[in-house]
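The complex appears here minus one protein chain, its other protein chains still in place.
Residue numbering begins at 1 within each chain, and the chains themselves are lettered A and B in the order written.
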Amino acid sequence: MDGTSENLIEIIDLKYSRGSRVIFEDLNLTIKRGEITALMGPSGTGKTTLLRLITRQLVPQQGAIYINGVDIATLTQQELYQLRQQFGMLFQNGALLTDLNVFENVAFPLREHTKLTNRLIRHVVLTKLHAVGLRGAADMMPAELSGGMARRVALARAMVMDPEILIYDEPFVGLDPISMGVIVRLVRRMNDALGITSIVVSHDVAEVSTVADRSYLISDGKVAASGSPDELKTANSEVVRQFMHGMADGPVAFHFEAPNYAEQLLGRDSE
Amino acid sequence: MRALIRDTYDTVHEFVRTFGAFQLFFLRLLRHSPRIVMRRPGLVVTQIYNSGALSLVIIMVCGFFVGGVLGLQGYSNLARFNAEDSVGAVVALALLKELGPVITALLFAGRAGTALSSEIGLMKATDQLSAMEMMAVNPVRRILVPRFLGGVVAMPFLVAIFTCIGLFGAHIVSVDLLGVDVGAFWQQMQASVDINDVREGVIKSFVFGVVVSLLAVWEGYNAIPTAEGVGRATTRTVVISAIAVLILDFMITAVML
Partner (left out) sequence: MQQTRSVEIGTGLFVLLGMSALFFLTTQTTGGEKFSAVETYEVEAHFENIGSLKSRAPVAMSGITIGRVTSVSFDPLTLDAKVMLVIDSQYDQIPDDSDASILTSGLLGSQYIGLQAGGSETYLEDGSEIYFTQSAIVLENLIGKFLVNAGSGGD
């Protein structure tokens, strides 16, 4: 795949709603080839939903998503599966297949999509496991791994088909500082050494700042701000400041939408 | 009143919709089946092992005691008419036509069906199915179809084994313990059991295998992806399977008579 343009993914005027709840409206963003792009936002803004839209596990009501210049809404099931082979995705908890050991988990995409010999598969898998530092854990079952280790195995699995795009869904959540540091370093290293384009979804401002080339802050179904982490920190939009500096009060309200407090207490909200 | 009518309408509507979705799901599994059987028979073999071989112990223990109690009841009740020699015939017909398929199906739903539902539900809850989808592997084909086929293949064998062990149990109780003549036991059985009775049992076991496996896979696949949702899916598998098996048993028996 040779880069024809530097924009690998373009999202144009995206609208997506679930039931009557609008999740995204007029969302526009581009992801540049070879960069680490962070998608940030408060919990519940639909960051994971956006990932599912990009990988077409969900289909938007309006707008289009172009990957390598192709509108993914037009793909057939088979073309979609071909496209997905260029993706590697790291799920929040790793999503390792529980009935296979670490080695077989990493080998899984190879066994499903290629006709490589066992020797070759072994070679590839051990290389990838070595890259994440878990070659020694090849025979363990997923249940025996710690959270950080599971995520590293999942990373090895995501890389095993040599994807063009690696997607990380909340890679830093619930990890101790050491594991977190390991993952941050791995994200950076994969990106630079293999020329992969990375998308990191996170609400962890500090970690993202150290790793991302470009960040999008999503709030209220739109891109609230974009730029390098430093640019975001100094931006003077209220939402951005609230999020980047972790303030309880601001445009993102502390209270979830609710009927008038006094009226509800007095029981006047019933019809 | 209006609310009641609307609720009823919604419930019926939802039921019909679910039922339709269930049929389509069945067709989807069938459509993917030939490819899996041809290209990845190993996956099906593993599931025959999980659903069949691992259910053997419970099937054999229950079969033995069901046969034993049939022998005991058959003997003591037939003895009132001086017809205790017919105990072999009674036990064989009951096991072949009814109790073998039905009890095996209920046990199968409890042992293998719940295992399938909770396994698939957990895979869904822990994003394993989504992860597969992202690795360009169709989870319906890779996960659901082999499990469904494994159950369908295992069930008739389990029923046959259950029935044989049941006869063995009845033999021990009525011949070895209660003193029915061994020749009379087998001769009366062979005189009254027809090949059609065996066929009826096999047809039932096949139908029950399809229904229970399908329900188990369906409930797991449609489970709400939380711990509670998976638990509820597992319970529903047992309850709905039991109802479906008993209703179908009546219908098949009525048609085959």
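In this text, a contact is a pair of C-beta atoms (placed from the backbone, for glycine too) under 8 Å apart; a residue touches a chain by one contact, two chains touch by 3 or more.
As the structure is a computational prediction, the values presented were derived from the model and not from experiment.
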- Query: Who does the absent chain touch among those shown?
  - Reply: B
- Touching the absent chain when the full complex is considered, from B:Leu30, B:Leu178 or B:Val198: B:Val198
- Message: Touching the hidden chain in the complete assembly: which of B:Thr8, B:Gln23, B:Gln190 or B:Thr226 does that?
- Response: B:Gln190
- Message: One chain is left out of this view; which of B:Ala115, B:Leu167, B:Ala233 or B:Leu248 touches it in the full complex?
- Response: B:Leu167
- Query: So which bits of chain B touch the chain we can't see?
  - Reply: 42, 45-46, 48-49, 52-53, 56, 83, 86, 92, 96, 154, 156-158, 160-161, 163-164, 167, 186, 189-195, 197-198, 201-202
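Assume only the chains that are shown with their structure count from here on.
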- Query: Taking each chain's centre as the mean position of its Cα atoms, how many Å separate chain A from chain B?
  - Reply: 42
- Task: Report the residues of chain B in contact with chain A in the complex, numbered from low to high.
- Result: 119, 122-123, 126-128, 130-138, 142
- Of chain A, residues touching chain B in the complex: 55, 57, 81-82, 84-85, 87, 89, 91-93, 95-99, 108-109, 112-113, 154, 157, 161
